[in-house]
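Structure record follows, encoded as structure tokens.
For this depiction, one protein chain was excluded, whereas all remaining protein chains were kept in their positions.
Chain lettering (A, B and C) follows the sequence in which the chains are written, and residue indices restart at 1 in each chain.
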Amino acid sequence: MRTAPETDLAAPEPAPEPAPDLETAEGLLARYDEVRGYTELLAAPLSPEDQTVQSMPDVSPTKWHRAHVTWFFETFLLAEHESGFAPFQDQYWFLFNSYYEAVGPRYSRPLRGVISRPGAHDVGLYRRNVDDRLRDLVARSDDGTLAKLRPLMELGFHHEQQHQELLLMDIKHVLSLNPLQPVYAGRPAPGPAGGPGEPDPLGWVGFEGGLVEIGHRSEAFCFDNELPLHQQWLPPYRLADRLVTNGEWLAFIADGGYRRPELWLSDGWARVQAEGWEAPFYWRETDGVWHEHTLHGTVVLDPAAPVCHVSHYEADAYATWAGKRLPTEAEWEHAARIAEADAGPANLADLETFHPRPAGAPGSLRQLFGDCWEWTASAYLPYPGFRPAAGAIGEYNGKFMSNQMVLRGGCALTPPGHTRATYRNFFPPGARWPLTGVRLADGGAA
Amino acid sequence: MRTAPETDLAAPEPAPEPAPDLETAEGLLARYDEVRGYTELLAAPLSPEDQTVQSMPDVSPTKWHRAHVTWFFETFLLAEHESGFAPFQDQYWFLFNSYYEAVGPRYSRPLRGVISRPGAHDVGLYRRNVDDRLRDLVARSDDGTLAKLRPLMELGFHHEQQHQELLLMDIKHVLSLNPLQPVYAGRPAPGPAGGPGEPDPLGWVGFEGGLVEIGHRSEAFCFDNELPLHQQWLPPYRLADRLVTNGEWLAFIADGGYRRPELWLSDGWARVQAEGWEAPFYWRETDGVWHEHTLHGTVVLDPAAPVCHVSHYEADAYATWAGKRLPTEAEWEHAARIAEADAGPANLADLETFHPRPAGAPGSLRQLFGDCWEWTASAYLPYPGFRPAAGAIGEYNGKFMSNQMVLRGGCALTPPGHTRATYRNFFPPGARWPLTGVRLADGGAA
Amino acid sequence: MRTAPETDLAAPEPAPEPAPDLETAEGLLARYDEVRGYTELLAAPLSPEDQTVQSMPDVSPTKWHRAHVTWFFETFLLAEHESGFAPFQDQYWFLFNSYYEAVGPRYSRPLRGVISRPGAHDVGLYRRNVDDRLRDLVARSDDGTLAKLRPLMELGFHHEQQHQELLLMDIKHVLSLNPLQPVYAGRPAPGPAGGPGEPDPLGWVGFEGGLVEIGHRSEAFCFDNELPLHQQWLPPYRLADRLVTNGEWLAFIADGGYRRPELWLSDGWARVQAEGWEAPFYWRETDGVWHEHTLHGTVVLDPAAPVCHVSHYEADAYATWAGKRLPTEAEWEHAARIAEADAGPANLADLETFHPRPAGAPGSLRQLFGDCWEWTASAYLPYPGFRPAAGAIGEYNGKFMSNQMVLRGGCALTPPGHTRATYRNFFPPGARWPLTGVRLADGGAA
Partner (left out) sequence: MRTAPETDLAAPEPAPEPAPDLETAEGLLARYDEVRGYTELLAAPLSPEDQTVQSMPDVSPTKWHRAHVTWFFETFLLAEHESGFAPFQDQYWFLFNSYYEAVGPRYSRPLRGVISRPGAHDVGLYRRNVDDRLRDLVARSDDGTLAKLRPLMELGFHHEQQHQELLLMDIKHVLSLNPLQPVYAGRPAPGPAGGPGEPDPLGWVGFEGGLVEIGHRSEAFCFDNELPLHQQWLPPYRLADRLVTNGEWLAFIADGGYRRPELWLSDGWARVQAEGWEAPFYWRETDGVWHEHTLHGTVVLDPAAPVCHVSHYEADAYATWAGKRLPTEAEWEHAARIAEADAGPANLADLETFHPRPAGAPGSLRQLFGDCWEWTASAYLPYPGFRPAAGAIGEYNGKFMSNQMVLRGGCALTPPGHTRATYRNFFPPGARWPLTGVRLADGGAA
């Protein structure tokens, strides 16, 4: 059993240098073009009709995502700093506000799918207009202005990356409802030998805990919910060295996992019954063979690949069944800090698998950044001393700290550069359409 | 007061000759091309995104309408008569069945808007494929086969015409929800002097009634619900010589029409309160001026034009307020038979007003076939001796004879050739998105 | 085949004399005591808890019924005619108004079951107070006042009788939800030999129809919806000589009656699927034996007894399956006028079977007034020339003429004296908790 260093409390951490190019106007714009272009690249395989559909209230149409991230730059940068600012289109101000109450009234979320116009092409025109004006603004800015723009642009980059991930999760749901079983794109994630394989045995990595520091500690970008850095006391604990696999989940099902109330949280069991859950979200049994819907079509289930699209309720029930538990977010972060140096290349969106793949060779904590967002046992709550930013930007994170659970890591739909040990993702415990998975933990008693 | 003939009971009616061209394969195909082409003409101004949206469960996406009417020909003609038939696409069989239980399982109606594929272009391919095969089938048929095809093709023509009207009603609703206030097409319906005018005084036309014949009586096409021809006893009655106008409706509103429960049916009052009805469906008051949403955009309300997009509940409450009542469908039909000879050219879809227009010069029953479907006081029930057709085609009308009210006439969205005195349209009493209006009646007591 | 007289059009009918005692104050009060006492008799077996429960929005608590009928006398007689009138309790004015908008705001119907107070005993005090004041008012009235009071009192008697029937239907539903299977009271309705029997063969009675008079025609009491007397044209038709039996319904079920969409109205089929209908409302299969819930407990189904607690949708589907149809209300009324002289004693509430019983010996139309309310094919609509009464009393019937179907006859829960050939009962087509049954018809084509 590998052991963590006695404490990481005092460990002075060399502040990771901010990516150098963001210090200059040229660098900022290069990054801007990179991020903006990636959104369009992800949307490219989708027809105007694909980009229009909202398949359930949680899902947004692709063209809405493309417009909303543009609205973000228009609202928080151009409106504040462009001289003689006027919105590209008055009504877009209303249509593409996601949830910023301070910006003004906003269009009803569950109705995003009834707005056929602006169409996909018109959204492209909107994007180009804002791009042009933003490039112009940055190019004309003196250093003082640039210093004000920089953090907002950086927030805009990370915001757009979050929507890139959501765009993929959302279109996956849209296509899943179509009896024609359409394919988005990408290359299937192969099992070890290029086809379905068997899971390798689960290993465990131990950590001593103690009084540890939690939260973001460098000058690099982070969201406000990763702050402030603070101390927590952790009893010794262990984490599974890989994610739970489809094969293991089949054993859970075979053992009555979805029929035994004693395994479930009460709210979870109510959902199992009300919605008839019998397997993960995108699984379908056809002629006795389990398949799952992916962005590259419906494929035969690979027992070696991580189970995905399970809710927190399912993750918790599985852990109970396995005699284990889910990790807390502090345990996960502490372990990830220690293990991240050994982590291999992550399965993120740039690999274009768009799906979790079987764990590689044992050694350390595998599948840590990528494959599946990992449910934790922690409710999404503010860190001690948390203060949201002033103004509308302050609505970014804090107001969602209720009825949600934290997820850590990243997934196969996460854009590269958008993962870190301190990143706090969150979803309601019943959510199944995000690309989520399960890592087990044990220990932790006083 | 004009008086109807003593009785029309025995009146021998010259059977209107079926349109001659439908007797030949060439004629059938010419009519086929005409009807099919008109659907595409109506859909032409709509983008792929417009054609995808389902704005509420009652509404179907444009591309669904275009595919469903094609499925009708594929299912009831090709599948029965094409040698070596195979569906264009297996899943279309399932996706584009509207409600024919006997044809097999069908795709859930409220989810028509989540199916991005087939897209608008793919639906065009489907249409062309079926068109080609149908032309081929008809061209190769001998007289015996043709005799079997003819009634089904004719039903297909009328079916497609119904969906042409629905397509326009539905896209009107889709566009109405868009804050950008998009325009479909068409030429605004002018008031008498090209702008908003004043309603001319309401006149009345009297009918003696007696034992009259109701129902379709010629060899020309009709739906099964217009049969059998039968007798009904009608006391003397009068009908208003034009539709209720926006100006008159404003007086109803000003007199507390939407706030006085004593004017309303109990179910209607419940809807008024639950949904906050204060005016017809597409009316909006902006800065003290009433506007209405039309297919050519949001326009200032014309007091001389007929009120439209009111439910049966509103029509009934208005009639109660006015000290009148709605006509029964038998009264309407009997009157229309007598008056249709005098009726001028109707405001149907071919005029491309796509909106009701003020009544023309007085003289007879005006606005009878066109402008607005007219709510009657009659529940949609089978005529005595009604028998639906055998097989899936029998599901066309009969099974909807519950909880709906009959409307008569036609509207500005109805394709020409699709109106007649015996035509029975029907909608639930709370429906407001169809193009409906109100004609008053009185008399009728024993 | 028995034949109806050529026409009943001109048939002068001896006006049935009003019950003589209602002409005098003593007679009115005697009848008042009789009606009021019967309500208390029906409520007597019910505990305070039984009287409190509202098991679904359609159902009202027993003590609400007892209070509401009292409120009716207080509102429409005392408030109008008692000198120095003050309500017994201000809030009762609000709590016990059922639906009279003109009387003022009213308590929300679906919340009648959350009002624990006034309790059953307090409602008794309310009843006694109004009884005393009403007796006093009548006793002190001169002939002129008495002439004004009489029609309102008579309406109050019939109103209270309607609620006596509803009280029984409602408590039947309340008790049906209790796993303890409680018994209300009454004597079980025996089959022919004291136990379950076999249905006797169905016979038919024919009627020639023609131009017939429909509606109430005497001086005796009727509701406004039975007026005015008017003419209708009826083609020849036949009615079944008894109600459809449980045994026949079992054959319908065995033949897939609840699984074949082609038998059902579209709205009916939607309910079958949404609510999982597989048998009449109160049927339960236990260990392979069908039972039904009755007011005297759960009993084994008697194949010879009439099927009951079926919706209009089920009645219509059954008729379609049997190759027949439901009678129109005009057919029923015309036939009942002819047959009522031959009708034996009806199974009404005074027999205390509280349940339909097998038909007696053949001969004429059996089970006409009593056993089960009979669904007709007629929507509940105003007769030609219908005018509701002025004021709040006018809300009694007319405003419900939407989305409901007419039922005729009476049932085993109807108080004696509360049936007649012209009586128009009505319920929504999906209602199953009323005591409803099915009589078949055929013929009627022109």
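Throughout what follows, a contact is a pair of C-beta atoms (placed from the backbone, for glycine too) under 8 Å apart; a residue touches a chain by one contact, two chains touch by 3 or more.
All figures in this text were calculated on a predicted structure; none of them were measured in a lab.
Asker: Which visible chains touch the chain that is not shown?
Answerer: When the full complex is considered, the omitted chain touches A, C.
Asker: Among the options C:Gly27, C:Gly124, C:Pro182 or C:Gly344, which residue touches the chain absent from this view?
Answerer: Reading the full complex, the residue touching the unseen chain is C:Pro182.
Asker: Can you say which of A:Val138, A:Ala377, A:Leu413 or A:Val438 touches the chain missing from this structure?
Answerer: The missing chain is touched by A:Ala377.
Asker: What is the set of chain C residues that contact the non-displayed chain in the whole complex?
Answerer: These residues touch the chain not displayed: 47-55, 63, 89, 91, 94-95, 107, 111, 113-120, 174-175, 177-180, 182.
Asker: Hey, which chain A residues sit against the chain that's not shown?
Answerer: 99, 101-102, 211, 228-233, 235, 261-262, 264-269, 312-313, 316, 377-379, 381-382, 384-385, 394-395, 399-403, 429, 444-446
Keep this in mind: only the chains that are shown with their structure count from here on.
Asker: By CA centroid distance, what chain is farthest from chain B?
Answerer: It is A.
Asker: Would you kindly tell me how far, in whole Å, the mean C-alpha position of chain C lies from that of chain A?
Answerer: Each chain reduced to its C-alpha mean, chain A and chain C end up 61 Å apart.
Asker: Could you put a whole-Å number on the gap between the CA centroids of chain A and chain B?
Answerer: So the centre of chain A lies 49 Å away from the centre of chain B.
Asker: Hey, how far is the Cα centre of chain B from the one of chain C, in Å?
Answerer: 38
Asker: Provide the list of chain B residues touching at least two other chains, using ranges where the numbers run on.
Answerer: None at all.
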